[in-house]
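Dropping a structure here in structure tokens format, bear with me for questions.
Of the protein chains in this complex, one is absent; all others appear in place.
Labels A, B and C are assigned to the chains in the order they are written; within every chain, residues are numbered from 1.
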Amino acid sequence: MDQDLKTELSKHGIFATSFEELYNWGRKNSVWPLTFGLACCAIEMIATTMARYDLARFGAEVFRPSPRQADLMIVSGTVTKKMAPQVVRLYNQMPEPKYVIAMGACAISGGPFRDGYNVLKGIDRFIPVDVHIPGCPPRPEALIHAFMALQEKISAQQLTGESRPRHLKQELPSEFPVPEFGEHGLEPAQNDEVFRNPLKVLQG
Amino acid sequence: MTQVAPPEAEQNNLMELSMGPQHPSTHGVFRMDVRLDGERVMRLKPVFGYLHRNHEKIAETASYLAAIPYTDRLDYLCSMTNNWGYALAVEKLAGLSVPERAEYIRVIVAELTRLQNHAGMVGFLLQDMGASGTPLMYAFRERERVLDLFESLSGARMMCNYMRFGGVRVDCSAEWLGQAAQLVAGFGGFLDEFEQLLTGNEILMARTQRVGVLSSELAINAGVTGPGLRASGVNYDVRKVDQYGIYDRFPFRVPLGEHGDVFDRYMMRVLEMRETLKILEEALRDIPSGPIMDPKARLRGLRPKVGEAYGRIESPKGELGFYLISDGTPNPYRYRVRPPSLINLTVLEDMCLGHNIADVVVILGSIDIVMGEVDR
Amino acid sequence: MTLNEIRARLQAEIPGCQVDLVVNGSPSAQNSLLIDRQHGLEAARVLRGLELDYCSNVTAVDWLERVQSDKIKSKQVVDGVEKEIEQTVKTTIPGYLEVVYHLFSMSKKEGPVVLRMRTGNRTDDVALPSLTPVWRSAEFQEREAFDLYGIVFDGHPDLRRILMWEGFADYPMRKDYVPPPDDDLETLGER
Partner (left out) sequence: MVHSLPITPPAEHPWATIVVLLGAAVVFGAIPLGMARLWARFVSPAKPGLQKNATYECGLEAKGDAWVQLDVSYYLYAIVFLIFDVEAVFLLPFAAAFSGLSLAACLAMLVFLLLLVEGLVWACQKGVLTWS
């Protein structure tokens, strides 16, 4: 069913779609984020849900406090080493399909507090991240752009075949090991299956 | 099989619960280990450190100028007052003076920060009380107006990085001052609307009066500062005590409470907003023109003489102090922040004992903590 | 009350308490009183009696071992002629940990009275009297000094780590603390 035939039909009020499109359309327009404010980015996240920037236009203004009912985790703020086990445990306790937006420079790579002894240098060391938003804090428009990027990602997912998303593959884990508190830092310092170290990728 | 005695909590039927780092009521990653008898709180131990980002360690390896953007991220709702606290401490350390116009701009932006912080605090307090959304929408509508002013002045909404020791970074245009005057003129109407909706509301009064009472002796001894202290009837406002900057030119009154409960702390914020409007009107009216930077202040390579200085201001949360020890090198030997939010939490347990767990949420909201400042 | 009056008052009320004035070089001229550890708590009670009812700030400072070279002019006879020679004498001052208390009076609205106490050295003799029984605002700040600097406060009601987690072994704010080499992108090369 090629695209221009569909647009032609839809001009006459006939909507042709596939089951996959319908499934993805339903899921991408009701992404429920987890109430999970860490630091300054959380205030910008709250400002995005308020009247002026209105995250409700993207179906995401329902912020669920419990991970059981949330399907998106916005890591908004600095993830410290003391907070990292909790972040990973919350991610594990979210039902599939789940997504992660790393909001702000701190969640992506430690940001301005990168060389702090208690700061984890980016949450993608322990959990897979779907959308990264640079900024410190990113403006509300940037967070809305992240939601649009996530929605495009969801609508591009196939339900069958090899490139199915993670939650449709039995063998891919939906849980990641929770780091422990060690004597001098977190043990392990990062999770090597998840963390694709850019430098290693360049060298390797 | 030896009978192991159950932990002390189970012995007298108390439920051990932690309102942990991820909790809608804790204004960030703050954790309270609570022991409950049914719904009543028998013991409450706060746990900090989940947002300890090593602000002081990083500032000690950075130069005096480079520490200013970090002060924005201390109390990330009031970046201008953090800058001013730090700038005041460095000016005391290095003996710099601030030109007249810069002093006026500092008062204007600091009081605008106080407006948006107190409005946000009242919105969040009502959100903690269960009125989820509506009061916060009104409060953030006003806050967005103030953030627009900050953005047009300093370039950023929340992280303004605007003040320097010896003055301010950018001069504000007459058009900006006009917009600020317009905002101040309209803010009174918002406050009347807010008070009409909230102050007389029986649910608010029932949920906040005689809840979380803090006596004035305990408040002084535990170092509580800011609106929380004045709600207990102690007349101590660093703007009046130290009269830093040019606060002695503005005749504003300091509201005081009698009972020191959550309702008084809420009223402190509302009344302080009204006093702030008076200060802003006067400051915007008679701001002089002139330089905005002390000419002899060296920003890049500031090397203050060996010595120390403790500068403090009245931030919307309380007394925010910066203690700097210089050893003549470009970076401070010791850089210490006196966090009002952390010290105001000393008495959290004393206020919450005997109350229900729903009141703990309201009491914590009335203290108005920001985790960036608590954990630094 | 000026610092000297307070100093005299302290020496009068607490026999054998060694109080000396530390001059502050910066223009802020906030000089401070250095009190010996043994009489710290009694001195605090006396100061509390002097209407200093508000302890605003408690700071720990880590002074490393440092070599102080100061020039001493001394008259010496050099081959029969008396001349003034400048000698630079290098004195190494052993390192110590220090706690600084900024005390204010809320009733009399008076400025900071700065109180300092020093530990014996930086390794084993790191105990100081806790002033939490006198000013409760010092409770969390002393716990932070213990957590980040390792100063043990005797008499503190609940001395635990406040910012780092319980099992953490180092004192991270000390000047000689080396953080663990997280798998940092820059350090990856030479690991």
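The criterion applied here is as follows: a residue touches a chain if its C-beta (ideal position, glycine included) is under 8 Å from a C-beta of that chain, and two chains touch if they have at least 3 such contacts.
The structure presented is a predicted model; accordingly, all values stated were derived computationally and were not measured.
Colleague: Indicate each shown chain that the hidden chain touches within the full complex.
Modeller: Those shown chains that the absent chain touches are A, B.
Colleague: Return the single residue from A:K6, A:R52, A:R89 or A:H184 that touches the missing chain.
Modeller: Only one listed residue reaches the unshown chain, and that is A:R89.
Colleague: Among A:E8, A:D54, A:E152 or A:E175, which residue is in contact with the omitted chain in the full complex?
Modeller: Here the residue in touch with the unshown chain is A:E175.
Colleague: Mind listing the subunit A residues that contact the chain we can't see here?
Modeller: 66-68, 86-87, 89-90, 92-93, 95-97, 159, 167-170, 173-175, 178
Colleague: Please identify, in ascending order, the residues of subunit B that touch the omitted chain?
Modeller: So the residues of subunit B touching the missing chain come out as 7, 9-10, 13-23, 31, 37-38.
FYI, only the chains that are shown with their structure count from here on.
Colleague: How many angstrom between the C-alpha centroids of subunit C and subunit A?
Modeller: Going by mean C-alpha positions, subunit A sits 47 Å from subunit C.
Colleague: Between subunit B and subunit C, what's the gap in Å when you average each chain's C-alpha atoms?
Modeller: So the centre of subunit B lies 28 Å away from the centre of subunit C.
Colleague: Using Cα averages as centroids, what's the distance between subunit A and subunit B in whole Å?
Modeller: The separation of the two C-alpha centroids amounts to 31 Å.
Colleague: List, in ascending order, every residue of subunit A touching at least 2 other chains.
Modeller: 82, 115, 117-118
Colleague: Got the subunit C residues that touch at least 2 other chains?
Modeller: 163-165, 172, in rising order.
Colleague: Write out the stretch or stretches of subunit C touching subunit A in their complex.
Modeller: 163-170, 172, 177, 179-180, 182-185, 188-189
Colleague: Show which residues of subunit C lie in contact with subunit B when the two form their complex.
Modeller: By the definition above, subunit C touches subunit B via 24-28, 30, 53-57, 59, 61-62, 100, 102, 106, 109, 112, 114, 135-141, 161-165, 172-173.
Colleague: Flag every residue of subunit A that touches subunit B in the complex, lowest number first.
Modeller: Against subunit B, subunit A makes touches at 34-40, 42-44, 46-47, 50-52, 65, 77-78, 80, 82-83, 86, 90, 106, 112-113, 115-119, 136-137, 139.
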